[in-house]
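Every protein chain of the complex appears in place save one, which is left out.
Read from first to last, the chains carry the letters A and B; within each, the first residue is number 1.
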Amino acid sequence: RLGVCYYPEQWPRERWAEDARAMREMGLSTVRIAEFAWSRMEPSAGRFEWEWLDAAIDTLASAGLQIVLGTPTAAPPQWLVDAHPDVLPVDAHGRIKAFGARRHYCFSSPSMWAASERIVTAMAQRYGQHPAVVAWQTDNEYGCHDTTLSYSPAALSAFRRWLAERYGSIEAMNEAWGTAFWGVQFLSFEHVGFPVGQPTSALPTHAMDFRRFTSDQVVRYNRMQVGLLRRHAPGRPVLHNFMGLFGEFDQHEMGQDLDIAAWDSYPLGHVDTAATFLSETERQQWARTGHPDISAFHHDLYRGIGHGRLWVMEQQAGPVNWADWNALPLPGMVRAWTWEAFAHGAELVSYFRWRQLPYGQEQMHSGLHRPDGVRDVGGEEAAQVAKEIDQLTAALSATMLDTARADVALVLDYPSLWMAQIQPQGKDMVGFGVAIRYYSALRRLGLNVDVVSPDADLSAYALVVLPQSLHVCDRLTERLQDCRGVIVAGPRAGSKTAGLAIATPLPPGPLRSHLPVRVRAVESMRPGRAYAVRTDAGVTVGHSLQWRDLIDLDPTPQGQEVQVLERCEDGWPARVTSGRTDLHATLVNDDLLQQWMQDAAHRAGLQTMALCAHAPGLRLRRRGALQFATNHGPGAAKLPVPAGVPLVLGSATLPPGGVAAWVVSP
Amino acid sequence: RLGVCYYPEQWPRERWAEDARAMREMGLSTVRIAEFAWSRMEPSAGRFEWEWLDAAIDTLASAGLQIVLGTPTAAPPQWLVDAHPDVLPVDAHGRIKAFGARRHYCFSSPSMWAASERIVTAMAQRYGQHPAVVAWQTDNEYGCHDTTLSYSPAALSAFRRWLAERYGSIEAMNEAWGTAFWGVQFLSFEHVGFPVGQPTSALPTHAMDFRRFTSDQVVRYNRMQVGLLRRHAPGRPVLHNFMGLFGEFDQHEMGQDLDIAAWDSYPLGHVDTAATFLSETERQQWARTGHPDISAFHHDLYRGIGHGRLWVMEQQAGPVNWADWNALPLPGMVRAWTWEAFAHGAELVSYFRWRQLPYGQEQMHSGLHRPDGVRDVGGEEAAQVAKEIDQLTAALSATMLDTARADVALVLDYPSLWMAQIQPQGKDMVGFGVAIRYYSALRRLGLNVDVVSPDADLSAYALVVLPQSLHVCDRLTERLQDCRGVIVAGPRAGSKTAGLAIATPLPPGPLRSHLPVRVRAVESMRPGRAYAVRTDAGVTVGHSLQWRDLIDLDPTPQGQEVQVLERCEDGWPARVTSGRTDLHATLVNDDLLQQWMQDAAHRAGLQTMALCAHAPGLRLRRRGALQFATNHGPGAAKLPVPAGVPLVLGSATLPPGGVAAWVVSP
Partner (left out) sequence: RLGVCYYPEQWPRERWAEDARAMREMGLSTVRIAEFAWSRMEPSAGRFEWEWLDAAIDTLASAGLQIVLGTPTAAPPQWLVDAHPDVLPVDAHGRIKAFGARRHYCFSSPSMWAASERIVTAMAQRYGQHPAVVAWQTDNEYGCHDTTLSYSPAALSAFRRWLAERYGSIEAMNEAWGTAFWGVQFLSFEHVGFPVGQPTSALPTHAMDFRRFTSDQVVRYNRMQVGLLRRHAPGRPVLHNFMGLFGEFDQHEMGQDLDIAAWDSYPLGHVDTAATFLSETERQQWARTGHPDISAFHHDLYRGIGHGRLWVMEQQAGPVNWADWNALPLPGMVRAWTWEAFAHGAELVSYFRWRQLPYGQEQMHSGLHRPDGVRDVGGEEAAQVAKEIDQLTAALSATMLDTARADVALVLDYPSLWMAQIQPQGKDMVGFGVAIRYYSALRRLGLNVDVVSPDADLSAYALVVLPQSLHVCDRLTERLQDCRGVIVAGPRAGSKTAGLAIATPLPPGPLRSHLPVRVRAVESMRPGRAYAVRTDAGVTVGHSLQWRDLIDLDPTPQGQEVQVLERCEDGWPARVTSGRTDLHATLVNDDLLQQWMQDAAHRAGLQTMALCAHAPGLRLRRRGALQFATNHGPGAAKLPVPAGVPLVLGSATLPPGGVAAWVVSP
């Protein structure tokens, strides 16, 4: 299904019906509205104006559109801020953020909480039973514009209460934080401040607790909204539209409260600016197509967070406005991104936005239509996808498109991301870069991947990859025990306790039951430094980069044997294996990483295909009985279609920006 | 005429007469004084001490020097700041700037305004009729050190009043600002804040209004000073010394209040640091000569702002102190810069400064003399110029040097610069870089250029260039209607309304009557990304860089034909033309841009010369009957002197740093 984001409050009322009809004509079935219209719904405290929204909803519904309603809390009105200045968030330097854009609220503000309850309740009471309102979105992009962390007085009080609850006594907190180091014993919970502004970094556990607390605040705030929606809008799924490359709160935890996980997909903004781990070469290479794995990674991630239900709530439909430079999508890419999302299991792809708005901060953000109302390239491609979907679904039985569990699970957890940020040890070891390099290696082998939480059932996966699990929690430890597949752990795996100390007695901590080794020390290498990686036979197969865990093999009384598969030129193990578990003691170049993943996949009984050999942008993704292929690359790609199998979409030689699909025997 | 900047308050009184005599001996006729001496003239509130200044002026006058008096408001005394802390400006983070350097005042401070009126009045009353005081300078370099924008309480009040006047009602302002976007309706003018400190950027119109307001404040403040000077110093021209590469207030508007526009020319500081759009190669190439077009551009700009009357108030005379690295001018360059200024119509070139001061922030800033009083290289060159001027003017009739209108007008407007900064869309599309690249292309063709305001009479120009006119105002639209020459518009031309929304129905907005096309979208390209530019015949002639306007040709019922002259490799038009108007849909490499400008010039009936073919630093400038040539390049340049025409300055083979002139038939 296709949809679109629409803002009736920004267009003359006369235009609504016409727009609605055009949406249907283009083949769109869904429209998301209202997520920034708080000041229109509630122009002053407690006074509601529903007439315009009633009319908008009815107009859209009359045209046969299904409506996703957004709660408008991302845009608190000025009267609220004016009456309750504690609504405003505060930055790490103590500066209050100002009204005048969006997301100007602190998740710990009691006034914001109360006002949110009132508007969400009122809205849900009014439209909760409306037959055309098929789903609800809470707020919009929690954490956008660096608004997750707030350093307000309200946040400080809440943090202190949170700590008091967590530790019971200040002695316990001092013990847990390790205040014996540098002698910074705290006198009471009331004496605890934020972990910023010290002459040098605060205690890691202090910092980590503040991250956990902040994440809890966001999750709790969302849970409040979800609860109200469930009460007043029963039977309607609730979702949130997450962002890409974002990890400032625990999205797995929030996912527990949602029915669907949606995300906002802007492939070109990611490549140009947001994906800081890309090299300049990669930015140039994928400037107009997006990186072939970054969107896919997020589809697979959010499908997991949504318990299998994935929506793309905002899909880039042309140049965006917020990257440093904003490229034009290669012709065909809007279609390709849409099909790619469906291939990864999306139920809905909703374009941002119906029509480019000629004013406001996003005036240079394109949509399906130009500001003068004429359909733009993205609109044409959306219409084409709509037709193709009709044809395809007519030809197939519905169950043929059921998304199945992948063979490979890649474990991602948010606390580990925070830990890497607080204790990077190597300046480039922060963020999503490592996880996406691993994911990419798997995808270049043609494998389907589920990105899963540390809580996920791993028992049926053939291959489980932990690219960056600094902390392996008890739950994950159990899950790994249940796993009967091959396990591959990357550098730093299991290196930290929940409180961000070094795992006892040494890393890889809980993974030592799988791999009886000890990480005696680590080395991070600045860009340009590398060690040759060699086999036992002395053949150089690649090089070690960025990070090395220096591993001692434990004496193995239980007869558990550890084998060193490759070593760095100076002898330190590069990759070790024991039983069904591999440990990568270092990051390596992309080709060698692909080889290592292929080796693990083969041991796991999986078939692989080296897709990039001749087409660097070719990727496959299987959904149900269909094998999809997309080509993000600069040249045409010859598809590995079995002889005699006809394509149900596209052609066997895939042009740049092309998409194809064929039926595989289930 | 030559002059110098002098600070009697910094030197022992015994030295004044001797210095004055030496100035005359060097051939200087003018001396600027007093622009930082407020605390000496008014040591406490309302108590004036004129004796020292009387003596200084008399001493200088006795030696036959003409005096330019500067009002001292760039340096408010501590007693003023102490009594009225609201004088101090506030930065974007709300931090009050401190007393202790210069320019520590907010243009909106009522106390500063009152104190300024008092000192300017007192000074003008005392010296307004003095026969030796031939001109007045208001303040010094308005806006230097990032002091244009102030975020003080006084500025906020004034901004709110300004908005109330502009919009009448808050509803009108909300409408104009487009607060329907993200629902940020303002409750009243008293609820409006600064457009900074929001979680993300403020509304573009909010930001734009604050820029317009701030510009108005500076212009009004200067107008107040000019008014007082006109009353008490009748008949003396009033000027301000503007800076290079500066656009934070509308200098065209301020020019309306002035008799002369002066500017402060520091070619090497520009190349090393201030001209952020230069590549590292360019910085190295022009390190010791200055860029061959940047000073020239400013001469042509300020000649326009001064209604034809241009002074260089401060001319670099040796290494400066404020760039990241401070190169030594190539021998001869001080002379060359001086002649270059005269070639561009300057009436006066005044060196900064008479003698290097061994203490203070600018102790490493050289002058005509070393700190020990010995004449420095710059002083020798100034003396040489003085002699050359005498010889040259003796040989010519005065009218032979009258500056005439150029054949080419390049339109520059300040609001467009602010718009590009607020909505850059491509990170490198900000500042003077684009305008100067266009200017440079014209100058490399040997053309004389007037840099003009959007208000200038364009009817007589053969060629009118709009390199960066994001907003084409009504006035400019009319002026372009009156123009009978060839018009060339660069990327983004006409793309924005006065309020910084997208032009309706689409860009190029008002230019669509000249060129019936629509810019359906734009693309910005990060450094390194480029599209080949090809002719219809498929010949690659260059490449497209930084920015593309994606153009649709309109159906042309009126029979107005649009021709695509070149296209990018993927088919989008690179340059289109219709009637007498060209539109560059993209920025291109320097050589292709020069070719395009040559093509337009030829269609305009202008003769061109490819100066850079063998001498990259050679430039010509005609003033009256004289053709001047300067060589900023590393090698000697053979001049295009017609056979049999003798040189009145320099030689036909111009060494690096050389200057020459010959008479052309008028």
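Throughout what follows, a residue touches a chain if its C-beta (ideal position, glycine included) is under 8 Å from a C-beta of that chain, and two chains touch if they have at least 3 such contacts.
Since we're looking at a predicted model, the values are computed, not measured.
A.B. asks: Please identify which residue in A:Gly197, A:Pro234, A:Gly373 or A:Gly605 touches the non-displayed chain.
C.D. replies: Counting the whole complex, the residue in contact with the absent chain is A:Gly197.
A.B. asks: With the missing chain put back, one of A:Gln10, A:Asn140 or A:Gln423 would touch it. Which one?
C.D. replies: Looking across A:Gln10, A:Asn140 or A:Gln423, the contact with the absent chain belongs to A:Gln423.
A.B. asks: Pick from A:Arg32, A:His84, A:Lys97 or A:His206: which residue touches the chain that isn't shown?
C.D. replies: Counting the whole complex, the residue in contact with the absent chain is A:His206.
A.B. asks: Out of B:Gly3, B:Gly128, B:Gly318 or B:Gly633, which is the one that touches the chain we can't see?
C.D. replies: B:Gly318
A.B. asks: For a quick check of understanding: of A:Ala296, A:Leu506, A:Ile551 or A:Ala615, which residue touches the chain that isn't displayed?
C.D. replies: A:Leu506
A.B. asks: Going by the contact rule already stated, which one of B:Arg32, B:Arg103, B:His291 or B:Arg575 would touch the omitted chain in the full complex?
C.D. replies: B:Arg103
A.B. asks: Mind listing the chain A residues that contact the chain we can't see here?
C.D. replies: Interface with the chain not displayed, on the chain A side: 93-94, 177-178, 180-187, 191, 193-206, 423, 425-427, 499-502, 504-506, 518, 520-526, 528-529, 548, 550.
A.B. asks: If the missing chain were put back, which residues of chain B would it touch?
C.D. replies: Spelled out for chain B, the touching residues are 7, 9-10, 36-40, 43, 72, 75, 77-79, 82, 89, 95-104, 144-147, 272, 280, 283-284, 287, 318-319, 321, 324-328, 356-364, 366, 370-372, 374, 376-377.
Everything that follows uses one rule, which is that only the chains that are shown with their structure count from here on.
A.B. asks: Cα superposition of chain A onto chain B: how big is the rotation, rounded to the nearest 5°?
C.D. replies: 120
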